[in-house]
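Here you go, one structure.
Removed from the display is one protein chain of the complex; every other protein chain stays in position.
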């Protein structure tokens, strides 16, 4: 039966996280935007303790002994991520925990792999994981990956360069954490997509170097690393999924399936940023005595009222699409189409909403005295990572048309 | 030196046509929308006399003895077409004269062809010409034309079906006028684009049948015909341009070049329809005491004011792009890029402006008591014919990127 | 707790309506538009689905299902998917029965509802809009004033569906507050009330198969209990919300019809050696349509769900209707664009979808959830 109300447990978690976002994230948001490449260690340690003790937040233990009921894990996650991103998207991304790499292990890892890697998220010290997909020459074209994994006895040997790894520094540098990086590489270039596999590389594995952290437009509290793999050897059983190269591209689909879980998360983060801007604008308008009049005839609306209404409706549309995609995954339903819808819509909406919000507050909106301009900068990443707007529209189109990636590219 | 003012001659012509549009077109606009497939003969005959006597209007003699100075022929035309389309786009399209077929003869015809065909536009009785390009299976893909022209002694023999021929009935049916149709056909299918040529077919030529006139969303005063060619024989020298099949697709480019002249005309027609809607809305708002306040701060604007401002600016942007494309052609400059810009912009703008105008006037806007809803229906054709929005964006993209049609399709 | 699935009863109703819309409505959509009328046999078959009778309590002859805005939204979407004008005609009686069921006194219910539980289609309607550029349903210009034991209604209405057929009409009027402003109030007016004049059939860009008329009310006197939920502003907001959700749901139906039509065409139609759907410019338009149809529906359903919980849903209903109105136009326009020249001719239904789509942003009260 249709129901749009969060369960009391999720609502309570959301309220807790809201307090945290307001009191632990907002006050340091500007600081770690300006101190790019520095880490908010106090915040990180606090979040680590919190997730271990209370089980709240996206970093909460997810080793199968999750305190949260399994049946709403994805919904729980998107609600949590929205709230934390409302606090600050860059800080949210810097929170230790399973992240995208962990999500991949959780989605397709063997019981042994889950044990070996996910149990770390109960360590005393913060642990990060990261996902390394994009390459300098490949961009959105995941199938064109050049990084190779060659079997050599008991090891896979990785060679290649990965860019744009969120938390790649924290997950890959052993001095930062006992983390790991999930790396996409091809074991048979001639097989195209079917040859692409993912490999778990422990932080500090010889041959893996964090070469650089990017200077970015926004989300500056989070590192975006370049990782170089030079004869980097990982144990045979660090491959995720089967080492076989299937005849079809089913294997690649398996790898791509992690996106079905992560895209709603990115969408939720986008919505959190957008809501931050919307809440701020609403409060400011209220202070100025501007009332949003729901229900009046269109001729009576001011331009500002209409802008505000459009913004809030767009955000709510994105939120509902996101909740649906997460809920479907919780139900065990395929959500590939719906996950891309959520991501595409939320990425676009938050870009537009934050850009509009900056404009609506006039001279002050453009100033670094307020956080609005930062939210606009942070927002844009959501239109890009975990598949650009265009990539997600492509996936939606393929699904609704029943086309393969060859038929529509 | 930059100048945005029309010459006194063109301005005077525009003013004359405005009177005509207001007093001869507006009063019958609704009638010939409802009486689809009937022709406004009184209006047609009046326009024919007018163009012969005064040389104004797009139907004005264009056989080289044009009264208007050659140097601003295209600009003159777009200004005239905007004004007539302000009166009514369907009626404008029903006006006899050279139209698209005549434009093609003018652009690439031999002196003999010009003499044989263009001189008809000085006849006592109205004469139409039409262009037959689109085929049931080809749509926007002009290069995939299936209609064939095979040489047989002193004749070309045409076989095939053409759809969406504007004024195809009036130009092709000898009982309607002593007109002609310019038909695109391939003389060598294996040569692709290079094999495509255009042929002039006299009204009433045996083998050419007007099979059908479409029921349409708008521009109902104008016929949109299906023409069937069955062993239709035309004299050898009715081919436009050379009968050779070039090695390159230069020949096809020649055929396509007529669009450089006609796209700004379609753009101008679009702008005329959009301006009709805008003028109507402005007058109504004025009656209601709504003032458009240019110069005030954004926070003070009403939603209606901002809509109106957006509409008028978009229309003016389209108009300037259109004037530029026409002016460039008058200067002998290549305007392929600019013609497509004008067409793409104007087609989109008029669609949006008229749709918005219907909304702005509330319940009455949707009613057939006013012409607004008709303008919205008429407007949409401009986003489609003479190259859809998408085709024109493609042409722009190819030009700015330096790509061939193979590199970007 | 979050759930995105209809319950079993709603699914069953939806399946029935989907079949009817596909097999009975859609095949008549073009003809009904060109002829300006819905075939009587179609109306009768639609009536037999029980969509009107269902929510009427058993004591008045109905099936006694609880009125659900969400179920109403599902029905409205599916019928409108078939054809908007036919859907509005079929559901027009609900414009009267839903307010009666929700807000009328027992006496009024007893007097009016049984007529809607018979075997043949019975017309009912509402007169919400007014022939003004600046019509605002939150402050109607039609005046309602009390006069002793009766009320008196005066004003002009337009876009009244089945205006010449319905025996009773829910009229939206403004009752003066103390401060010179008015608040909206719904009142049931019988067509044979002295002073009430039904105008001629209106002509619109779309909705040609649906009879709509204007209405003049010249000091029409109505009994006191014909004023629905008198003085209960929350009830009147709820009524406006139900109208918004009804129209929003129908907009979803039209949008989905246009999207499906364009998608199937784009897969069939070939140009440049491929199906046109294989071109990004077309494929991305279709992808956006798919995404927005889902977004529209979720927003409308959320508002409906709130109404079913009897919570204040004015914001959600208003915003979802605005969103749906904007999107249905965009989707129908893009659908026509996908068909290109073929979309502009009346051989295909997309031009009809576009004409119908344009009405949503201004029309109010032509449907109810």
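Order of writing sets the chain letters: A, B and C. Residues in each chain are counted from 1.
The criterion applied here is as follows: contacts are C-beta pairs under 8 Å (C-beta built on N, C-alpha and C of every residue); 3 or more make two chains touch, one makes a residue touch a chain.
Given the structure is predicted, the values throughout are model-derived calculations rather than measurements.
> Taking the complete complex into account, tell me which visible chains touch the one left out.
Counted over the whole complex, the chain not pictured touches A, B, C.
> Considering the whole complex, which of B:263, B:345 or B:377 touches the chain not shown?
Here the residue in touch with the unshown chain is B:345.
> Counting contacts across the full complex, list the positions on chain B that touch the omitted chain.
1-7, 72, 75, 294-300, 309, 312-314, 316-318, 320-321, 323-324, 327-328, 337-338, 341, 344-345, 390, 393-394, 396-397, 400-401, 403, 407-408
> On chain C, what residues meet the omitted chain?
Those residues of chain C that touch the unshown chain are 279-281, 284.
> Just checking the interface: what residues of chain A touch the absent partner chain?
Against the left-out chain, chain A lists 134, 137-141, 143-144, 163-164, 214-218, 224, 284, 288, 351, 355, 358-359, 361-369, 373-374, 376-377, 380-381, 383-385, 388-390, 393-394, 409.
Criterion: only the chains that are shown with their structure count from here on.
> Counting only Cα atoms for the centres, state how far chain A is from chain B in Å.
Using C-alpha averages as centres, the distance is 50 Å.
> Could you tell me which residues belong to chain C and also touch two or more other chains?
133-135, 361-362, in rising order.
> At least two other chains touched by the same residue of chain B: list those residues.
Those would be 359, 362.
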